[in-house]
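Missing here is one protein chain; the remaining ones are kept as they sit in the complex.
Our next item is subunit A:
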Amino acid sequence: MKGKPLSRRLLIVAGALIYLFLMLPILVVFPISLSSAPYLQFPPPGLSWQWYERYLDDPQWIDATWRSLYIGGATAVLALLLGVPLAFSLVRGRYFGRVLVDRLALAPIIVPTIILSVAVYGVFAKLKLIGAWYGLVLAHTVLALPFVVLVMTAGLRDFDRSLEQAAEGLGASRWRTLSRVTLPLLRPSLVSAGLLAFISSFDEVVVALFLAGANMTLPKKMFDNILMEIDPTIASVSVIQILLVTVVMVLIGRFGRGLRDSAR
């Protein structure tokens, strides 16, 4: 530590404490998921894989997991299909009301999810969409759209348009410029936007509580599980979910565009 000023040492200590604070829940959840006791106890009295086995053996858990995965995937695809053209129009378009559309696209972040859920519940009840997986996809897409728009507009703002001019000058039609130059170059943004949309749906519980009905997603199943019976299965499910989201985050870091760039 010799030569480092006091302020720097304080910074390191503060940073370590904050990091520990953020990691604490995870540090507790991991050991409990391996507990030998039939209740949530920390530190666990002994180690066993029984709660992971219970998760894997229970068709309800597995069903819920698959459902969350394909709802998340469908949400990502739909959010990209809507969000990417929207981002193009926001960055490159010059039309009346563009600023308003820009604000509206981010509104789902601002409106409390519970308000949104109640409102969507009312509409979906009339349309008989409660309990349908594609109904949940629609609602999740609304929530995922802001992430896609934020990431894509950042990517598009930094895009060097002389590359598109070059492509057109070399004989590429608008469409081929888009498919051969613009979209391939935006791939990091597309990857980030899609994976973020996926995570936002995969982790989502409030909307799912209202709309999923009997067809449970993983977060809703976890929530119900906590209400009904508290045993360490919930911890093992959490660990699996944390690992899955971590994998997705690593994918974003490796193939996507950093979130740092999008926060500007």
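By our rule, contacts are C-beta pairs under 8 Å (C-beta built on N, C-alpha and C of every residue); 3 or more make two chains touch, one makes a residue touch a chain; residues count from 1.
Definition applied: contacts and distances are computed from a predicted model.
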item	value
From "DNA polymerase III subunit alpha", "SRPBCC family protein", "3-hydroxybutyryl-CoA dehydrogenase" or "Spermidine/putrescine import ATP-binding protein PotA", the hidden chain's UniProt protein name	"Spermidine/putrescine import ATP-binding protein PotA"
Touching the absent chain when the full complex is considered, from A:Ala87, A:Leu145, A:Ala167 or A:Leu190	A:Ala167
Residue numbers in subunit A that touch the chain omitted from display	160, 162-163, 165-173, 176, 180-181, 184-185
